[in-house]
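Mind looking over this structure? Questions follow.
Complex shown without one protein chain; remaining protein chains in place.
Note that the chains take the letters A and B in the order they are written out, and that residue 1 is the start of every chain.
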Amino acid sequence: MDFSFTEEQSMLRDMVQRFVRENYDLDARRKIVESEEGMSRDHWNTFAELGLLAAPFPEEYDGMGGSQIDTMVIMEELGRGLVVEPYFQTVVLGGGFIREGGSEDQKKALIPGIISGEDIYAVGFAEPQSRFNLFDITTKAEKSGDGYTLNGYKAVVLGGPWANKLIITARTSGGQSDADGISVFIVDKSANGVSTRDYPTIDGLRASEVTLENVAVGADALIGEEGKGGPLLEKVVDQGIAALCAEACGAMKVLNDTTVEYCKTREQFGQPIGKFQVLQHRMVDMFMEYEQSISMTYMVNLKLDESDAERKKAASAAKVQIGKSGKMIGQSAVQLHGGMGMTDELNVGHYFKRLTMIDTLFGNVDHHLRRYTNVDRAAA
Amino acid sequence: MDLAFSPEDEAFRQEVREFIAAEWTDDLAERQKRSKTHHLGKEATIAWQQKLAKKGWMGINWPKEYGGPGFTQVQKYIFDFELNAAGVPLGENMGTIMCAPVIMAFGTDEQKKEHLPKTRAGERWWCQGYSEPGSGSDLASLSLKAEDKGDHYLLNGSKTWTTFAQYADWMFLLARTDNSGKKQEGISFLLLDMKTPGITIDPIYTIDLPAIGHQEVNQCFFEDVKVPKENLVGKENDGWTCAKYLLQFERGNAYAPRLTRVIEHIKEMAKKERSDTGTRLIDDEDFARQIADCERELMAIDFNERRVFAALSTGGAVGANSSMLKLRGTEVGQRLELLATEAVGYYVMPFERDTDASLDGLTNQPPIGPDYAASLAPIYFNHRKTTIYAGSSEVQRNIMSKAILGL
Partner (left out) sequence: MDIDFSPEDAAFREEVRTFIAENYPQEIRDKQKRGEKLTREEHLAWHKICYKKGWAAPKWPVEHGGTGWTVTQKYIWGEENALAETIPPLPFGMNMLAPVIMAFGSDEQKKSVLPGILSGEVWWCQGYSEPGAGSDLAGLKTRAVRDGDEYVINGAKTWTTLGQYADWMFCLCRTDPDVKKQEGISFILIDMKTPGITVRPIITLEGGHEVNEVFLEDVRVPVSNRVGEENKGWTYAKFLLSHERSGIAGVARSKRAIERLREISRTEVSGGAPLIEDQDFARKISDVEIQLTALEYTELRTLASESSGKGPGPEASLLKIRGTEIGQRITELTIEAVGYYGYPFRNGPMADGSNVFPVGPNYAAGAVPTYLNTRKTSIFGGSNEIQHNIIAKAVLGL
């Protein structure tokens, strides 16, 4: 049992921290968010140069051979910086599908594009009716010749406007929410029949509604086995949750530190408001929520390779934790800042918004409590 | 980072399991199960402690020179985990945890020789005489008077909340030997033989209402009680240093192992109990969800504790983080114990004053309702104490606010 970081991991953390410190204060972020594109291609290239985009890929594909712990370290620091560039969508999710489900040829063909920074991914897993059920899919893929024809609609595809590659879940057989019959495809956004409606999101990202109309793809667009995409989807999403938890921890940490600092300096009634015991205890509770979240984040990242049931329970438990803690910390940070917490000018609101959206992503507290229970039952 | 235990550690785990299988006998288990708050009572506690002592597993935090087992951090974790997972109490007690380290650090050779071996062997039951009616969270304000009478002190005043004073052979206590300076400055740390004349022990019955004579706490009155000077530990008026000294070793307790056992217990009950719709309670959506959420809390506690203890093995200090462990462990514990009461429906209601009576052959009436139900409400009520004693939750938050957040 060991909870320490390797020297390489510590260096990795320092590197991302330095990047954030030098490039990502709130004003810089605001400029990026408000720019035409909403992300910085320069930063993306920097990620490539720093090797961040190569982190979780095996060395044989020119990756750095990093573990989930490396991803955790990176995501935590990106979370602290409230970085909008689609590391999560591209490397963690897009890369995850290819690494976990891709054929040898696909890995050889696709991973280099991620590592070089050329390709940006977005994943279409949600549909308007699906809510958080990954298996509720109406988008259809029909066999045609060697390949498939895709028809359907994907909702709130995060990072969609930036992506050139889309990963799309579609039904090749089975009923609307069957676990079987799901297939995962990689689709060029520029392909005929793909259209998007792009928009900003509450937390400063961009997203797209994606319509697929008779989109023809080759056999090589299928990731994993036809109809067997369900488990792959769940596994990659669980890895995504593990990374997302780390991002959330980074954001919570900033909120806690900022709030404590603020309460030490803000004076009312002739004393720093941090002298009021109710506020002190609230901040202690915020601190404990954060510590629990970090613990659960380590937990899930360490358990991703265990049995499916263990992995699912770990991911759901961690997601519940950060959902609850993120809400408690976000709301408290705003409250303790008083009117200032309500302003767009301060960083507090921005972290709060990101945490609020993270609770929704891949399913909120209720969803994951239920999933946890169901896995437990199935195992019993 | 990884979660795996080394082969040596796994072998140790096996050893612990085997020990439990052999030594945690059915009569101990039955006694524990039937007891109101899962306490073994005096004789069985001593018997169990002596079994552990024989194996060398008492005083598990003691240095080897005093007979400690020299566990590594990971071994301590495993030891703790396995005993709790089996629902078996540790032998550690106020003597081994709170009194012995002070004697080791500040005591004379005679004191060490007199007390340490017996304490480790489970042959000397200690009680803690710190709290007083006027001094709880603000312990340093204590006023039990110890007057200097040349070769002895004369104690007058009272201590309260003294856990199992009625069973104790000895008491370690804080008394006021000087009133002139700052309140922390005139306190001395004394050892007192409970057979000394002038001590009256008055039971305090807690809300779970233990059987007569089995009360958990007491008020102790002292009337001209003589304490020989050789029972002063450390310097006169320096007792606060002794009391505080323990804090340095504060390693925090691991709560996850015990709580894991509690939740397992709830799940076992929920497999037997029925929901309103006639399904097994464990299949009831709401109840299952509550269990799931408690398990999530517990995982967080577990990993939190593992992180903190892992930091210890690499030379870090626990410091004020032990406050967090205590807060989370007790608060989640209370949540679980409440959930347990909900599991049994109406059978949480029957009250039996003396749950040991049938074991002691005093009655042949079977318990009312399922046998696991009787202790649930008593434990729920009794364990409200956990957020009050050993530094209340509010005090722990104060400590963290100051020591961790710098407020």
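Please note the rule applied: a residue touches a chain if its C-beta (ideal position, glycine included) is under 8 Å from a C-beta of that chain, and two chains touch if they have at least 3 such contacts.
Quantities reported herein were computed from a predicted structural model and do not represent experimental measurements.
Enquirer: Of the residues A:Ser116, A:Gln129 or A:Ser173, I need the one that contacts the missing chain.
Expert: Per the contact definition at the top, the residue touching the missing chain is A:Gln129.
Enquirer: Spell out, residue by residue, where the missing chain touches chain A.
Expert: 33-34, 38, 126, 128-129, 131-133, 136, 155-156, 158, 176-177, 197-203, 207, 209, 267-270, 273, 276, 278-279, 327, 331, 334-335, 338-339, 341-345, 348-350, 352-353, 356-357, 360, 364, 366, 369-370
Enquirer: Identify the residues of chain B touching the omitted chain, counting contacts across the whole complex.
Expert: 285-286, 289
Everything that follows uses one rule, which is that only the chains that are shown with their structure count from here on.
Enquirer: Whole-Å distance, chain A centre to chain B centre, using C-alpha means?
Expert: The separation of the two C-alpha centroids amounts to 43 Å.
Enquirer: Tell me, which parts of chain B touch chain A in their complex?
Expert: Contacts found on chain B: 1-5, 9, 74, 77, 283, 285, 288-289, 291-293, 295-297, 299-304, 306-307, 310-311, 314, 321, 324, 327-328, 394, 397-398, 400-401, 404-407.
Enquirer: Residue numbers of chain A touching chain B in their complex, please.
Expert: 1-5, 69, 260, 263-264, 274-275, 277, 280-281, 283-285, 287-288, 291-296, 298-299, 301-303, 314, 317, 320-321, 369-370, 372-373, 376-377
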